[in-house]
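As you look at this complex, bear in mind that one protein chain is not there, while each of the others sits in place.
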Amino acid sequence: MRSVRRTSAALALVSAVVLALPASAETVLRAVVHADLKNIDPIWTTAYITRNHGYMVYDTLFAVDSEFNVQPQMVDTWEVSDNGMTWTFRLRDGLAWHDGAPVTAADCVASIRRWGARDGMGQKLMDVTAALEALDEATFRLTLTQPYGLVLGSLSKASSNVLFIMPERHALTDPFEQVPEVIGSGPFVFVADEWVPGARVVYVRNEAYVPRAEPPSWGAGGKVAKVDRVEWLYVPDTATAMNALLAGEIDYFELPPHDLLPIMEASPDVTVKRLDPVGVQGHLRLNHLYPPFDHPKAREAMLWLVEQPRFLRAVVGNEEHWRPCPAYFGCGSPYETDAGAEPLMGFDLERARALLAEAGYDGRPVVLMQPTDVAILSGAALMLAGVLRDAGVNVELQAMDWSTLTSRRALDASPEENGWNIFPTWFIGMDVVHPLASVVTSGGCRERAWFGWPCDPVMEELREAFAFENDPGQRFARAEAVQQQAFALVPYVNFGEWFNPVAFRSNLEGILESPIPLFWNIAKR
Amino acid sequence: MTGFLLQRLLATIPVMAVVAVVVFLLLHLGPGDPAAVIAGDYATPEDIERIRDRLGLNDPLHVQFLTWIGQILRGDLGISIFSNLPVAHLIAQRVEPTLALSIGTLFVTVVVAVPLGVAAAWRAGGWLDRCLMGGAALAFAVPVFVIGYILIYVFAIKLSLLPVQGYSPIADGAGPFLRHLVLPVVALSFVFIALIARVTRASVLEVLGEDYIRTARAKGVTTFRLLRRHALRPALVPVVTVIGIAFALLVGGVVVTESVFNIPGLGRLTVDSVLRRDYPVIQGLILVFSAAYVITNLIVDLLYSVLDPRIRG
Partner (left out) sequence: MNAIRRNRSVQIGMALLVLVAATAVLAPPLAGMDPLRMTPEDRLSSPVAAHPFGTDMFGRDILARTLHGGRVSLSVGLAVAAVALAAGLGIGLVAGYVRAVDRIVMRVMDGIMAIPGILLAIALIALSGATLGTVVVAIAVPEVPRVVRLVRSVVLAVREEPYVEAAVAAGARLPRLLVRHVLPNTLAPLIVQGSYVCASAMIVESILGFLGAGMPPEVPSWGNVMAEGRTFFQIAPWILFFPGAFLAVTVLSVNLLGDGLRDTLDPRLRGRFQ
């Protein structure tokens, strides 16, 4: 009875709290984003939605522009010693945290260390770091143990994990624990009181932000917030989101389903545009620890089974939005090549059957995880189940939501004990743009490789060789060697590339082309 | 009256206790491990074991149960695994839309269904009666989400009369609040109108068959007068009961309707939490919904005793 009374009292109190929301008269950008923001720490998780949240509230030392050049962002000037071993960075003036305190070199040092403990490229950088220290309020110095060509490439990393700079007190948090609150120095301020997990995230313009003078280009250049308030809405039903956009109830729809694009294109009030010039790569991730995919022949069989155009037509549909591409580092990227790609470009059911037999496949169930709430990946899992069954594989399709999949994929137990054999996923082109950025090509075994735990010392040597290749002319050959090895190792099967156009109300101006959705520079007419 | 009230209040204790036990067992005997969920993508087995210890998941079951009950009695529903926010806060944020949707639906249902049911009974076997009963049978047969999509398509997309989705808090003005509520309430009301109209019809028919009504009729009192004076009040007793029972049905409908119309209420929170295995939130929500059910039925019992004083004994 007590609990009953308490609850009713709580209900009454609650309505009073909810009723006290502020009315708004300022310019508000309402965006339906691709996922619900569940965690707020972009170093702790690699989730894209948390990375995008990071771009809203945090700032970066450097950033990549649309020409793939590294540009300074928080950094004003930097110098490198002649031997390439000592790097000194100076922050620009006017940087301040959302709570008013100035950004210091100590904040940057702590942030780099925390990021370096989690991110793959960060770990590599830390491996060759002798010392990292703040010299004064605005200057810090990085000393290396050997010359390293990817210092700026690492510090300017555009996708997860991005080196976002946090206040020192937050950056000292254990990298495996989440930061307690959101205090950044970026162009937008997170409004904690109005965050409704599962429904809405609210940001307001950071009035104190001093943008750079250069024009914006991807994450580089001046970040000028041109609306007072940005609301991220999570609408799981994509048809509802589309109708809301058509009716003008929202302004921006980040990830509209490809099949619905024609309806939006037909509306004069809505613009559909490809903002990400790089695209997205589809993966079928294999578990190298357990049969059958502990055997290289079984993995090769997978390459012969996957027909990119068939998969892409089924899950994306309209040919305008996809392209077959066997290149591990993406088509249109500096390291595009089809070296070693014959098995993936061909389709041969009999050969796949024979390879599976050679691998000793004994008809045991192959656990394929299907994330039912991510339409494209769910479809890819269904397609794969179909071809695998044609090849005589006993597929056990296990349906689950994406968040369950992300916890299941981390289990290295056997498939009979809640482990897995295959799951579909996708990465934006920026994440796989070269051998070092692409953690998914790592052959670092249980300790360092991504889920699936491919184990191949040769692969690690080849990636290392790419990282330490300081002659840009030689880099392509190094990357090509990595790709050759990847087709032998098969850390994942690439089922092709596609683009995710954005749909928005035609009265929005200044939406930036970028592989990552950016909300500065957007004005509402 | 006070004695009756007290007795009814006391009767809710064992019900809530059973609910608490069921909810606890449901989530603790299930195969899912919240510690693994909390630990996240990169956790090692030792990490998970540490979290299990911290959450008290390694304690004996009865110890966990008593700890949990103690927390609830202090009004502490725990912390969400995913957002790290208090469950009570998450629930509080979302009460208003759900309350608005439920009360709106109840209101529309009673206002539409009771007169319809009475009219159908009054002219039992006539065209209105037949249409109504046919419509009711159909309303039971079509899932609420199908009705919702049809309404959205016609009224929001084709005719652009009403918003497609979303919720506008009452604090932002009564106009937008009501406009956003119309379609969801109508969609959800169909099945309840069918239900209540049927019950009202049957119950009025039954009363009209009673001896005292027949006598009055024989004396020349008009049917309309009879309905108003003598038949309506006793006929409403079963209707009120059904409203209490329908509450459980209403919650199910709210879950679906909120998801169709993208209303950030408790229903969507429930579905999201279940899909993510956010155990503390699921527990909190089931407790809150069950408490609401118990309270509704308490109110129904009181109404019942006002309508029909005999049952107070």
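Labels for the chains are A and B, by order of writing; each one numbers its residues from 1.
Methods note: contacts are C-beta pairs under 8 Å (C-beta built on N, C-alpha and C of every residue); 3 or more make two chains touch, one makes a residue touch a chain.
Worth saying up front: this structure is predicted, and the values here are computed from it rather than measured.
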Per the touch definition above, residue among A:Val80, A:Ala117 or A:Ile263 touching the missing chain
A:Ile263
Looking at the full complex, which residue from B:Ala137, B:Leu161, B:Ala174 or B:Val306 touches the chain that isn't shown here?
B:Ala137
Residue, one of A:Pro102, A:Gly149 or A:Gly379, that touches the chain absent here
A:Gly379
Interface residues of chain B (partner: the chain not displayed):
14-19, 21-23, 26-27, 30-32, 137-138, 140-146, 149, 153, 157, 195, 198-199, 201-203, 205-206, 238, 241-242, 245, 247-249, 251-252, 255-256, 259, 270-271, 274-275, 277, 282, 285-286, 289-290, 293-294
Just checking the interface: what residues of chain A touch the absent partner chain?
237-239, 257, 259-260, 262-263, 310, 313-314, 317, 370, 372-373, 375, 378-379, 382-383, 385-386, 397, 399, 401
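We take it that only the chains that are shown with their structure count from here on.
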Could you state the distance in Å from the CA-based centre of chain A to that of chain B?
40
Contacts from chain A onto chain B in the complex sit at residues 1-4, 6-8, 10-11, 13-15, 17-21, 23, 36, 38-39, 44-46, 176, 178, 196-200, 235-237, 240-241, 243-244, 246-247, 249, 373, 401, 403-404, 406-407, 409-411, 451
Touching residues (chain side chain B, partner chain A) in the complex
9-10, 12-13, 16, 20, 36-37, 39-43, 47, 72-73, 75, 80, 82-85, 88, 90-96, 99, 152, 156-157, 160, 163-166, 169-172, 259-262, 264, 268-269, 272, 275-277, 287-288, 291-292, 294-295
